[in-house]
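Selected chains from the complex are presented in situ; the others are not included.
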Amino acid sequence: QDEVTLQLKWVTQAQFAGYYVAKDKGFYEEENLDVTIKPGGPDIAPEQVIAAGGADVITTWMAAGLAARERGVPLVNIAQPFKTGGLQVNCLKSAGIETPEDFPGHIMGVWFYGNEYPFYAWMASLGIETDGADENGVSVIKQAFSADPLIQGQADCISTMTYNEYGQVLDAGITEDELVTFNYLEMGFGMLEDGLYVLEENLEDPEFRDKMVRFVRASMKGWKYAEENPAEAAQIVLDNDETGAQTLEHQEYMMGEVAKLTEGSDGTLDPADYEQTVKTLLSAVSAENPAITKEPEGAWTHDITDEALK
Amino acid sequence: MRTILPVAVVVAAIVAFWYLAAIPMNIHFAVTSAQRAGAEVTPESGAERRNMGAIALAARNPAQWTDSWTQAKPRLPVPHQVVAELWRTTALQHPASKQSLVYHGWVTLSATVVGFAIGTGLGILLAIGIVHSRAMDMSVMPWAIASQTIPILAIAPMIIVVLNSIGVQGLIPKAIISAYLSFFPVVVGMVKGLRSPDAMQFDLLKTYNASRSETFWKLRLPASAPYLFASLKVGIAASLVGAIVGELPTGASRGLGARLLTGSYYGQTVQIWSALFATAILAAALVAIVAGIERATLKRMGLAT
Amino acid sequence: MTQVPVIESKNLDLTFETADGPVAALKDVSLQIGAGEFVSFIGPSGCGKTTFLRCVAALEEPTGGSLTVNGMSPEEARKARAYGYVFQAAGLYPWRTIAKNIRLPLEIMGFSRAEQEERVNRVLELVDLAGFGGKYPWQLSGGMQQRASIARALSFDADILLMDEPFGALDEIVRDHLNEELLKLWARTGKTIGFVTHSIPEAVYLSTKIVVMSPRPGRITDVIESTLPQERPLDIRDTPEFLEIAHRVRDGLRAGHAYD
Amino acid sequence: MILIIAALALWAIMWTVNVRLANGESAGTSTVRLLVPLLFGLTLLAMWELVVRGLELPIVILPAPSVIAERVAGSGPTLWVDFKQTFLKGALGGYAIGCTAAFLTAILVDRWDFLRRGLLPVGSFVAALPIVGTAPILVMWYGFDWHSKAAVVVLMVFFPMLVNIVAGLQDTTQMQRDLMKTYAASYWQGLFKLRLPAAMPFIFNGLKISSTLAMIGAIVAEFFGSPIVGMGFRISTSVGQLALDMVWAEIVVAALAGSAFYGVVALIERRLTFWHPSQRR
């Protein structure tokens, strides 16, 4: 069996259900692979891990992947299980926000750690400054981990994932009609989320390519299985969560939402989505948004997915 | 015995204050959920409540006070919730289950102990070097102090990644971070201890024409024992902190640190607090064990009654 | 008493380099001590008594003059373990029992286990501490501790015994008692003893030779050969002979003393 | 490979030089006292540089000191605003509040022995709560700006300070206390004229320990939520952006500020407790 190490971008949760399902259901084994899945966390940059040789393949958002590429870690997208993105901004209507024009003067929670690029691109296109709350600017805070800032009233808008924090907001008793939701994709600042990335130089090795082909094939099989059997997938994720902190209820919710994002993808990257991501990133290059400064080249390949889907 | 009553009084005061403080802390959510369940609350508008002070809101809605002690995800969980969670995740779980704090505590403890051993060993060796070599004394000491001003949480991920890349994973990276935090108190205490004998005690050995190693074994080392133990108590607590910090970037999957972190991703405050208390209890136990060894050793050495 | 000199110092100088400039602790000190003599050093604080004894013990390096111990350099004598040294405070290691404290030099000098045992018992008896070997230092009174430290210096049977105010911290009555004991011990063993003290009666009572020193720079102002008999009961101290010697010592002291 | 060997050779040479210096004639002078650790540090830096270049480590793993230095020089304004936010507001604010609170508590605790016996064990338990657990809670309670960072610092420094001050206030000899009694001195006279001055060395010991804790506490707390300025914010964000040179630049600032803070406290200690045997040379 060939060994493959996969570094996730975040902790074990249904966001990565496909991989856990593939492992648990023996899809990897069928491909003669022995896959180790390493959970991530806020302190882990998968790009750094793969550069140091700690993983063969990582999941990350394309913005971070392209940024790493510019900084000398030549990552290549080999598959894109997430067709659409789940990143959105939720604001409280009670804070007086209905449309983006209402933002100035408010506090907005943003995820940093490589996730901040679409936000800055969006603000740049709206002409809203991000240096403090006044008539033409917003005050940005680095939002950590959870949906707390909105629930606790520390921010008027926060970043959420449809499949995670949004659910936590609703759980906390804030109803959907108390909220305004801005979806980055719908606003044209979409950015490809969880994709699979490897180091460019490794792809030159046919043995490695072959491994990746099998890996992607099995992973996609896992994803499709998870979409069809959300309850079972959630349970598998729960079984793989070593912290023992996850609840089945929340993972089932998450699986349901994640399935909506993976639904349209067979793993093949849609170049149009790639173009939109690059456009978003390039649209507001600044000190706060140094993701990429020039059009990347060779940042993706269809070779693996083509081979895998044959 | 003399301490039990005062401690009990202080703890009782803290617990009472805690329950009181939980009311304003949790009152917003308590009132909102009560309203959703159909209760009469003042003021009725959610927006108005949001802009209102917690204490004022609590004063206007005394009926919701008890609700603020029973929430699933309170801002401030109350003592009985924390105790119940601790009980649920220790006594009521199989110790090897990942739901069990015993299991996570064990994961953290093993890294702590290994890190403590490395840190103590390194600290003692450094101290021996510093005491015996002027060059080392002058060169190393300022940098040892400087090393402690580096935020370990910032470099922990890099340490993990670098060690990972050379194939070291699992317990050892965590233990190294833990050692990084614990070596310093040991160096400081041990240097002090190895230098604690007075000039006369050294001169005595000189009159016997004792060698450096004899001086070390027969004078410096025994004389340093009280200092060493004092630092070990600081060191083991630091080791525990190090192990927890080291758990955050190792994929945050197992251990008390991981529990703390995942608890905060999902706003599970009760889980955070119980992990916090589990950590403090573990720290207290570790310090108590070192203190016990200290007492026994010093007694055997005739340095304590 | 004109044997071969055991300790011989010629024009000995010692200057300490300190932050405030050089301090001349010893200046031009010449002295001969024969085998079996009991020599006391007396003088005001800071006159260099300790320094001289430390030079003999090779704990301090003279900056001028010559000094021999048993015909060797002090350093060689130290390596040959030619002397036992008793410090002002007992300086017992608190983590060792009395017996183990006495055994310390024996361990370092590589005596066999059996011999260690035997010697420890012998000297414990010698200083009247038999039965206290298993006690820790802090379980003993000051006087007993000081006797233990003497036993420690005696255990390896060096011919020379150097004592730096060994009874300085004890009260007068205990001190009287230990003085008597020390004299007996000296008579029995015939060792050469160098003894630093602040007390005039003590010096006169114990010594065959009293060296009076004056401070800054420390030099010898008087060397008094005692005319007292070998046999000295405690109340010899009320005899006119004793008082006369004491008077001479006091005069010598007063001459060189600056009071503070 | 050559560079690695060069690093080792450099080490050997520098170490020999240092041994010579430390044991040489002028070892006591302040120049040498400064020179030796400086040489040692520079040697470590040079070795780091050589190893990074020798092994061709990518910047996202470990940047070379020269790269870090360049970043420090090039990002002055950013580093300065971060420093202001984290150190001047968070760390110093928390340090001041924490030390003052500990001081007042210590005086209460010292006055009523019952409190001392009750509070110290409980306090040591609270002090064992790890910062990575308390920081998110405090951010939740005190908001994203520096107040919550200061709160974390307060929590970190309070107990070490308390223990030291309480120990210091009790570090008087029976004789010193009896002397006060023979003057029929009041409690406050005894406190201000005897116990407080006697406690100074302990208080400074606590202040020194706390100075490094304050710096670390303020930075770490920013990992758990912050405005978009601050050293902790920059470090965590830059890691995500793989700008490791920026991360290290902030670490350098942190270490410098922390050491300087420690040094200043030590200097004041020297000034105020010159009378203590440990300070006399």
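Order as written gives the chain letters A, B, C and D; numbering starts at 1 within each chain.
Here is the rule we go by: a residue touches a chain if its C-beta (ideal position, glycine included) is under 8 Å from a C-beta of that chain, and two chains touch if they have at least 3 such contacts.
What you see is a predicted model, and the numbers here were worked out from it, not measured in a lab.
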| item | value |
| --- | --- |
| Protein chain stoichiometry for the whole structure, using the labels that appear | A x1, B x1, C x2, D x1 |
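Here, only the chains that are shown with their structure count from here on.
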| item | value |
| --- | --- |
| Label of the chain whose CA centroid is most distant from the centroid of subunit A | C |
| Mean-CA-position distance for subunit C and subunit B (Å) | 54 |
| Distance between the centres, which are taken as Cα means, of subunit D and subunit B, whole angstrom | 18 |
| Separation of mean Cα positions, subunit D and subunit A [Å, integer] | 38 |
| Where subunit C touches two or more other chains at once, by residue number | none |
| Multi-chain contact residues (two or more partners), subunit A | 42-43, 45, 48, 52, 144-145, 148, 152 |
| Chains grouped in pairs wherever the two touch, ordered by label | A-B, A-D, B-C, B-D |
| Contacting residues of subunit B [partner subunit D, same complex] | 2-3, 5-11, 14, 25, 75, 133-135, 137-143, 145-146, 148-155, 157-158, 161-162, 165, 237, 240-241, 244-245, 248, 257, 260-261, 264, 269, 272-273, 275-277, 279-280, 283-284, 287 |
| Residue ranges of subunit A in contact with subunit B within the complex | 11-12, 38-45, 48-49, 52-54, 94, 144-148, 151-153, 168, 171-173, 178, 241-247, 250 |
| Subunit B - residues contacting subunit A, complex | 28-29, 32-33, 36, 46-47, 50, 73, 75, 97-100, 103-104, 153, 156-158, 161-162, 164-165, 248-249, 251-254, 258-259, 261-268, 271 |
